[in-house]
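Here's a structure for you.
All protein chains but one are shown in place.
A and B are the chain letters, set down in written order, and residue numbers restart from 1 in every chain.
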């Protein structure tokens, strides 16, 4: 059951091949059996999942089921879930039982998807390896000595190991695409504003966007259709008409113009990764697409710009974690300042503290213009690069990450080298564009992801382009040893 | 840009973080490294470019002035470290 697509699962459920309760139990059993070695879940909500599955079975029996009814899923622990611990990977929120549901959670609940649990993540989504989690590192199912990427490492590992058919994620600087790439699955970060941010704990509000992990683009399309749409609780959510992203999956790629930025193939890109990506581009040619070399001249400025804007926003976003209304409070504070300082220092890990301090510094008197305003101007230049490129091409392709999965601990104490691994993903968030990671030929047994970047609100095309590749290849069908059978 | 221990103390106070003296050096080094990365922006020519605060060049949607919320104090305060008589308690604030 765990190797089937959502469409197959839905058909089986309708045909009565098995019930949603049986399907849900199957995944719960897999989590029980395999997650000890992966640590991809923070919380498993078996009772809730089974109760929701029973409801789903009733709907299926009554003939009122939708395309996702009864198919279990898991949420990244960044999404608030009413009555269920929502930790965001932090000690700060270890005791936080959310009193409300995120809009994404509400929507997938309404679609009839039982929730298996909450997946592990880098603390407050700050990290590219899932090693900053208070709940310990997540292991890559392809090689448990290696990281699954981050920050949505738990969600990616869970799908790669077939512990859940789909999971949600969030992407602020690559947090969906990079772990999808490193674990050999498909992950889409939609256009900023496509998916409501209400109830998705904010890291950097102007960059954060919710999305989804699945094994292939068709499954992503199905779930993204259910997750998306304008939300009156999120002023930054788009009023763009919501579409059924599955409707154009089958369009031919004949005449598709693919832009390939030369900046994405420069120094620092692993040779094996480069070869795999180029092979994928050849495959696209075979599918009728045309490759156009393009320039994104400000690519190199994405890292500095991002590492001002994201920390600045997070420094304010995390100020609410003050030990007053919820979350961690230190023992026996001697006064108010002591309460703030000790609660926050005990509650946050060192990467979070670093970013809060960088952001505080960048916004402080005397530095605001040099750092924050400058970064915002650079941000516009980066966006304009893309706008110009899309005048001439339909999609842009390149690598997601410069290397395959690195070893646990390898970059843990070197924040700068960790940040550099986000070189190809950050610009997309700064511009607010949609992008997807699609598995291509692995290197030395480790997965590689092709990044496809689309124009604003062009997710349909993005999914179509990914799907057509997956119709012609089977990289996305490979499973890590020990988790497939 | 290279930060000093005094900078770290000032920033950590603004951010209400207690940094152990033993860790100051490590943070000074880390943050200086990050700021070094960030300063690659300096070379960028951004004359006449408007700062970009949001991904979309849209304007704010407004909400009707309607009361939609009801009282859930008990549920919310169950999450709080210390409450009394419906109030959140904190160490004495000196005016």
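By our rule, a residue touches a chain if its C-beta (ideal position, glycine included) is under 8 Å from a C-beta of that chain, and two chains touch if they have at least 3 such contacts.
One rule holds for everything that comes next: contacts and distances are computed from a predicted model.
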| item | value |
| --- | --- |
| Chain not displayed: protein name in its UniProt record ("Carbon-monoxide dehydrogenase medium subunit", "Aspartyl/glutamyl-tRNA(Asn/Gln) amidotransferase subunit B", "Amino acid ABC transporter permease" or "ATP synthase subunit delta") | "Aspartyl/glutamyl-tRNA(Asn/Gln) amidotransferase subunit B" |
| Touch with the omitted chain, as defined above, among A:364, A:403 or A:478 | A:364 |
| Residue in contact with the excluded chain [from A:1, A:54 or A:316] | A:316 |
| Touching the absent chain when the full complex is considered, from A:173, A:199, A:349 or A:454 | A:199 |
| Of A:284, A:326, A:406 or A:469, the residue in touch with the unshown chain | A:326 |
| Footprint left on chain B by the chain that the document does not show | 14, 16, 53-54, 56, 58-69, 71-73, 76-77, 82, 84-95 |
| Where the unshown chain meets chain A, residue by residue | 79-80, 86, 88, 93, 96, 98-100, 102, 197-202, 204-206, 232-236, 312-313, 315-316, 318-322, 324-326, 336, 340, 360, 363-365, 368, 372 |
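Everything below uses one rule, namely that only the chains that are shown with their structure count from here on.
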| item | value |
| --- | --- |
| Geometric centre distance via CA averages, chain B-chain A, whole Å | 23 |
| List of chain B residues in touch with chain A within their complex | 3, 7-8, 11-12, 14-19, 27, 30-31, 33-42, 44, 46, 49-56, 58, 60-61, 63, 72, 75-76, 78-82, 88, 90-93 |
| Residue ranges of chain A in contact with chain B within the complex | 95-97, 99, 192-193, 206-207, 232, 235-236, 238-239, 298, 300-301, 303-305, 307-308, 315, 319, 322-326, 329, 333-342, 344-345, 348, 353-354, 356-358, 360-362, 364, 371, 373-381, 383, 415-416, 419, 430-432 |
